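Taking it in order: structure first as C-alpha cells, then the write-up.
Every protein chain but one is kept in place in this view of the complex.
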Amino acid sequence: MTDLLWLVVALPLLGAVINLLFGKRIGEPISGWLAFGFVAISWAIAVPATLSFVTGSGHTETIYLFSWIPAIGVDAAILWDPLSALMTMIVTGIGSLIHLYSIGYMRGDERYPRFFAFMNLFIASMMILVLAANYAVMFVGWELVGLSSYLLISFWFTKPSAAAAGKKAFIVNRIGDWGFIVALMIIFISFGTFDFHTVFASAPTAITVGTATAITLLLFVGAAGKSAQLPLHIWLPDAMEGPTPVSALIHAATMVTAGVFMIARSAVLFEMAPVAGAIVAVVGTATALLAALIAISQTDIKKVLAYSTISQLGYMVLGVGVGAYTAGIFHLTTHAFFKALLFLGAGSVIHAMADEQDMRKMGGLRKNMPITFITMGAAWLAISGIFPFSGFWSKDEILAATFAKGGGFILLWGVGLLVALLTAFYMTRLFVMTFLGKPRWSGDVQPHESPATMTIPLVVLGFFTVSVGLINTPVRLAFEHFLESSFEGVAHIEALTFGSFSILATVALVVAVVGIAWAWPKYNTDELPAEDGKFWQRSLLAFGVDEIYGRTIVAPGKKASEWAADSMDPKVIDGAAHGIGRGISGFGSVLGKMQTGQVRGYAGVLAVAGAILIIVFVVVGGGF
Amino acid sequence: MSLTVTWFLLLGAALFSIGVAGVLIRRNALVMFMSIELMLNAVTLTFVAVSKDLGLIEGQVAAVFVMVVAAAEVTIGLAIIVAVFRTRSSANVDELAEMKG
Partner (left out) sequence: MPVLSILIVLPLVGAIVVGLLPRHRTELVYPIALAMSIPPLAAALHILWYFNAGDASFQFGEHIVLVESFGISWTLAVDGISLFMVVLTALLFPISIAASHSITDRAKTYMVLMLILETGVLGVFLSLDLFVFFAFFEIVLIPMYLLISMWGSENRAYASLKFVLFTAVGSAFLLASIVALGVLTGEQLGTLVNFDFRNMLSVEFSSTTELALFVGFAIAFAIKIPLFPFHTWLPDAHTEAPTAGSVILAGVLLKMGTYGFLRFNLTLFPQAAVDLAIPLAILGVIGIVYGAAVAIVQPDIKRLIAYSSVSHMGFIVLGTFALTTQGLSGSVVLMISHGLTTGALFLLIGMVYERTHTRKIADYGGLAKVMPVYAGIFLFSAFASAGLPGLSGFIGEFTILIGAYLSLPVLTIIAGSGVILAAIYLLWAYERVFTGPVTNSKLEGLKDLGFREVAILAPLIVLIIGIGVYPKPVFDRVEPSVEIILDRIEAETEFEVPEFARVSDLVDIDYEAEREVSDHDDGEEG
C-alpha cells in the first residue's frame, strides 16, 4: 500500500509539468480537470494507507527512494506515520476540492492552465514537506511551497500590488528560512544526520538542553515565517492579492500550517527545551491577540479572514508550544476545513459581487446566495467556537491544555479566552455585514449563486466543518489515539478530568456567545455603526507594523546598500586601485624628464661617465 | 727609436679622442657618424697592435668582427640619416628630439 506513496508527490508534479508545457494547447477547462484529477488520484492513493492507521493495522514506515546529497548523507525518503497521513489527507483532500472550485472560479482567465500548473506544483511541494523523512527534504518542501505561494500570490502580476505582495511573502519567508537553515546546521553537527528517526531517537542522549533550546528556537524562527507569527506575520494579509482559491488552499488551510506541523514533528526536541516551548506559546498567544485586534476593524472581507487565519495559527502555535501537540494538530485539522470554507465562501461572494471585496458594500446576500449563506454560517459558528461545531472542540482542547499547565500559563489561557471573544465578535461582524441587513450594493451588480463546481466544494467542506470536531471529544478521543504513535516518547499533558474540562468548555462557550451577542445587534442594522475612534483607525492600519519595519529595517538597509554601491566600490576600492596607478605613472613621468631627446646630451653623459670610469680604474688600480 | 707598440696605442688614443670630440661638438649627424667610425677604427688599431705585440690571434679576429659590424652599422645608419634628411632637409641632431620623455 505504501509502495505507491511516492506517486502522491509525483502525480501533482507531473500535472504541473504537463500544464506548464502544454497547458495552452490543452486549453480551458480540460487543463483544470486534469489538474484536479491528478490531485484526486493522489488522495485516492493515500486513503487506504491512511485507513490502515485507523484500523490499527498500519505501522510507521520510512520509504527510501534515492540518495539525494551523498556528501551530507541526505536521502530522498518518505516518512509515513499517522501525522504525515493526516496531513496528506488534508492537503490532497481539501486540495482537490479547491481545484474543483477553481475550475469554476478561474473561468475565462487568460492564464487558466498556468494557474492549475502552479496549484499542482503547490500540492507536490506540500506533499514533499509533509512526507519528508528528514529535515533536509522537509526544507525542500518548505522552500518549494514558498515558491508556489510566490507564483500564486503574484498570479495577476500586471497588478503592481499583487507582484509586490508575492515578493514580500517570499522574502519574509526567507528570513524565517534563515533560522531554519541555521537550525539544520546545528542538527547536522550534533547528530551527523537529518533523519527524523535517528534524530528523535538519539536526541535525549546526544544533545544537551542548551543545544535543544537553540535548535528549537531557530526552527521556530522558520515556523514563524511560514505560519505568519509575530514578528514575521506581515506577509499574510498582503498575500490576499492572490486569487481566492489560493488564499483558501495555501494561505489558510495548508501551507501556513506547515510551521505548526514542523513543531509537532519536532515534538521530541521541543519537549527537551521547555524554555523554547514557553517562548513559542507566548509568541503564539501574542500573535493570536494582535491579529484578532486587527481583524475586528478590517472592511475587506478577505483581510478579515487573513487576520483571522493569523490569529487561529496563533492558537495552534500556543497549543504545540504548551506541549499539547495533538490539540494543536486537531485545531489545524478543523481550521483547515472551516477556514477553507470561509475563504471559498468569500470567493463565491466576491465572484457574485463582480470582484467587490468591501463588506460595507455588501449586505443582505442571504436571499441571493442561499448555499453560500448556509455553508458559511456553519463555518462562522465553527470558528466562533459554538457547540458542537468543530472549532469548539479543537479550540477548547488547546485552552484546556494551556490552563492545565498552570502557573504563568493561566495568563495565556486568559488571553486565549479574550481572543475567543474577539473572534466571535469579528466573525459575526463579517457574517452579518455580508449576508444580513439591507443590501448596500449599487443597482448594476446582480448577485447570483455560483455554479456547481463552486458550490459542491462548499457543501462538502460544510459537512466536515460541522462534523469533524466529533472525532476527538472528551468522550471519545479517537483522533488522539490515531496520532499516538507519531508522538511516541513525548510526555503527555496531565489530562483534565471530564468535570473540569466541562467547566472550562462552558466558560469558553459563554465567552463565544457573548461575542456574538455583542456584535449581532451592532451590525444587523440599516445603518452601519461608525468605526472611526482612535483605536479603530490604528487597528485598520494593522498598528503600523509594516511602516515601522519600513523605517527601521528596509530604509537603513537600502541606504547601506546604496552607500556600498555608490561610495565604497567606486571611491574607496577603485580609488585605491586608481591611486596605485597614478603613483606609478607619476614616478614614470619623473624618470621620463631625464630623456631630453638631445643626442649630444646623451653622448656627453656617455663620455663623462666613461672618463670617470677610466679615472677610477687608474686611481684604484683596477682589480680587473 | 724603434716602432714599439706604445706608438700605436698613442695613435689609437689620439684618434679615439678626436672621434669623441667630434661626436660631442659637431651637430651634423653625418659628421657625428664619421666621428663614430673614427672611434671604431681607433679601437681596431689598438686591437691589432696589441695582438701583434703579444703574438695572439684573438685581437685580429676581433678586428675583423669590428669591421663587419661597422659595415653593417654604416649601412643602417646612413639609411636612417638619409631618411631623416629627406623629411626634414637638415641633418642637425639638435632639432631631432622626438624621443623626449
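By letter and in written order, the chains are A and B; residue numbering begins at 1 in each of them.
Criterion: a contact is a pair of C-beta atoms (placed from the backbone, for glycine too) under 8 Å apart; a residue touches a chain by one contact, two chains touch by 3 or more.
Predicted model only: the values in this text are computed from it and were never measured.
When the full complex is examined, the chain removed from view is found to touch A. When the omitted chain is restored, the residue from A:Ile41, A:Met89 or A:Ala163 that touches it is A:Ala163.
Among A:Gly408, A:Gly533, A:Gly550 or A:Gly581, the one in contact with the hidden chain is A:Gly581.
Within the whole complex, the absent chain has one touching residue among A:Ile69, A:Ala452 or A:Val616, and that is A:Ile69. Within the entire complex, the positions of subunit A that touch the omitted partner chain are 3, 61-75, 136, 139-140, 142-144, 147, 150, 154, 157-160, 162-164, 167, 170-171, 174-175, 177-178, 181-182, 184-186, 188-193, 195, 197-199, 201-202, 205-206, 557-558, 560-562, 564-565, 568-570, 573-574, 577, 581.
Rule of thumb we're sticking to: only the chains that are shown with their structure count from here on.
Between subunit A and subunit B the centroid-to-centroid distance comes to 94 Å (mean Cα coordinates, whole Å). Those residues of subunit B whose C-beta lies close enough to touch subunit A in the complex are 20, 23-24, 27, 29, 32, 93-94, 96-101.
Partner subunit B is touched in their complex by these residues of subunit A: 589, 591-600, 603-604, 607.
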